[in-house]
Each structure stands twice: as structure tokens, then as C-alpha cells.
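Let's look at chain A:
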Amino acid sequence: MDSKKVDVAVIGGGVHGCSTAYHLAQKGFRTALFERDYISSGSSGRSAAGLRYQFGTEVNILLAQYNMKCLKTLGEDLNYPGDLEYDPAGYLWIAYSETQLEQLEKNVRLQNELGTTGSRVLNVREIQEVAPFLNTDGMLGASFNQEDGHINPHTLCFAYADAAKALGVEIHKKTSVTGIITKNGRVAGIHTDKGDWEADAVVCCAGAWSVEVGRWLDLEIPITPERHQIMITEPVERMKHPMTLCLDDGSYWKQCPNGTFMLGVGKEEVKDTSYYASWDYLDSATERILPKMPILSGIRVVRQWTGPYANTPDFQAIVGPTPAEGFYIDCGWSGHGLQFAPSVGRIMAEFVNGEKPFIDVSMFRYSRFEEGELFFEPACI
Partner candidate 1 sequence: MMNDNEKLFNSGILTEEKQEAVLPPMDLWEKKKNGLVVIECPQQIPCNPCHDSCPTGAIMAFENIIDIPRIDYEKCTGCGRCVARCPGLACFVVDLTWGEENEALMKLPHEMLPLPRAGDEVACLNRMGEEVHRGKVINVTEPWKDCTRVVHVSVPKDMIMKIRAVKVV
Partner candidate 2 sequence: MTRKMIKDHPILNFEHEKKKVVKFTFDGREMEGFEGEPIAAALHSNGVQVYRITPKHERTRGFFCAIGKCSSCFMIVDGVPNVRTCVTALEAGMKVETQTGMGILKPEK
């Protein structure tokens, strides 16, 4: 079979792959994106789809500022006819212990210092104001930002994919990448189940499945997939209620723009990319959430699903070039990656183009693990 030729091949049709392809095309790279299933079929489409300013490390906060600015008008900017359901209903991180509260205060201080002025610390009375249906028993305080919120993860991916396509990107759905071609010690293309493509560079945006991609180049990408589950309820009229995350037990819930409540809990889970849910999840999530949000008792859960986190040892992403020349990675987002697509998609294109990234993401470098330079993100569940 004749092999086809592009400048860059992007592996993965999640939001990072689609954004990266879009930004590459903007820079004039002939780009092809390969997705094993359909666009948004992996962790992107399965995510809780939160958007927030509230992070606890400098690099994430700076990237978040850019993300949040982009996401607000992304639909129009990408000329997407559908609805991205961008919804700034706020994010509430709730502390149940002094240590948790201190960490939240520290996060907010850092966010404020870096220019995120909307983040603030709330006392219990203020929590009741922004989330009147909460049972505040045991809560000591919270951090809050009204501009944090929600987006539809599917239409977000479609919007980037469509915009990329409009710029000439080939989008190959239902196409599995099966290997990476190397020539003279550098990346030269990819093998797929639909033939080979020559490419000068390959960007891996394969999320929890990136480990396998790395192995084709003898790279050990330190990602542990971890199953996460989410449940969704029947829709009810919108209520005043922000996304709420509880630091005592990892429970979180929010009301989506269509009126459904999304319920989740961070708990010990199987370490694989399985899409199969567990029966006890309903019990463990509801027994934590209902006492905190009693108005939800009686609401019907209509669906439950899973999606894998791509966890790294420090729960921070791996972004940038690798020892394999021409091979770039953008993965390991450990459960908070969806919202980073605007900034990091741009940065990946800058890397491939040999530019200096517009925000310094060297903290995310692949080599930090062997260098022992881990840096933990305190604001994640």
C-alpha cells in the first residue's frame, strides 16, 4: 500500500488531540488525527467536564486563566453551530479540617497573586449563600470562584475537530494506530489498521492509553490508568447550586445546564481502562452525598458510566518533547485535563513548530520523573 504523507500525525480524538490538531493546522502544518473509535469516545466524553480557575500550582493557574478566557467564547471563535453549554455556575471546594482549609487558603492566595481575582475563601455562612441547599454540618470553610463551571465535553471535542477539519486536517475516525515508524533514529510516521502515514512528527494525546504508544518507542510513560465513575440523575429545574467538591470524602456533585445532577466520588478504584461500572458505586456515592445535599434524596439516578483517569506519580500532566526525536506527548492529566485543551493544544503546536511555549510548561517535562522533580497539584480529586 502506498503510504500517505502529512507533516504531523496526532494520536487520539479526545479534546487534547482535537485542539492540538486545530492549532497545528493554524500554523500551516498538514495534520492528520487518528482516533480508534469516535471523537470524544474516550476519557474526554466521559469526564465530569468541570472548568476552573482554582488550582494550586503556578503553572496550572496560569494555564487555567488562558483556558477560562478561551472557553467563554470558544463556540463563536471556532464558528461552531452547536451548543457548548458553557455554564459558569461556580466551583465550591469544601474543607472539613483545618489542614484542608489551610491548603484552600493557600491556593486562593496563589490564585489571587497570579491575577485570578474571582477566587475567595468563604466561611460557613457565605457557603450557605452560594449553595443554599447544602447541609453545612462539619464544614469549616471553602474556596469559591463564581466563574468556574461546566461545559459539554462532547460538543467541545466536536467544535475543535470541526474547526480543525475546516483548516484541512484529516480526521480519521475508527482508525487504530498500531505502531510508530522510525527512520534514522527519529520518528517518521505511523502504522494504522488502515495503512501507514509518513509524518515528520507524532503527537500522542492518547490519555490513559498513552503507555502503549510510548512502548513502541521504548519510552516508559509513567501513567497508571484508573477507572472513575460518574452517575447522572433525571433532570429537574435549575437550582442555585455550584459544583461542590468535598475534601473529607472526595464526593462531588453539580447540576448540569440541562437540569440533571452529576454525582461522583473519588475512591479506591481498579487500575485499568475498563469501561465497566460497579454496582456498589451508587451506594458509596449516595451515602456520602445525600447527607450533604438532602434535597437530592428521592431523585432518580438514570445512568452510570466510567472513564479512565491517566494518573501520573504527581497527578500532573506530561507535556512536551521526549527523548524520541519528533515524538511529543500531551497526556497524564490525572482527571483534570479536559479544560486544558485550549492552552495546551496551542502549546503542543508551538513545540512542534520549534517555538518557545507561550506559557512555560517545563514543569510538565517528561524527564522530571527520572530527575526526581515531582510537583504535586493539591487541587484535585
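Selection rule: all candidates are chains of the complex that A comes from, given by their letters.
Convention: a contact is a pair of C-beta atoms (placed from the backbone, for glycine too) under 8 Å apart; a residue touches a chain by one contact, two chains touch by 3 or more; residues count from 1.
Here the structure is a predicted model, which means the values were calculated and not measured.
Student: Would you mind flagging which of 1 or 2 touches chain A in the complex?
Tutor: Every other option belongs but stays apart; chain A touches 2.
Student: For chain A, which residues count as touching candidate 2 in their complex?
Tutor: My answer: residues 133, 234-237, 239, 259, 294-300.
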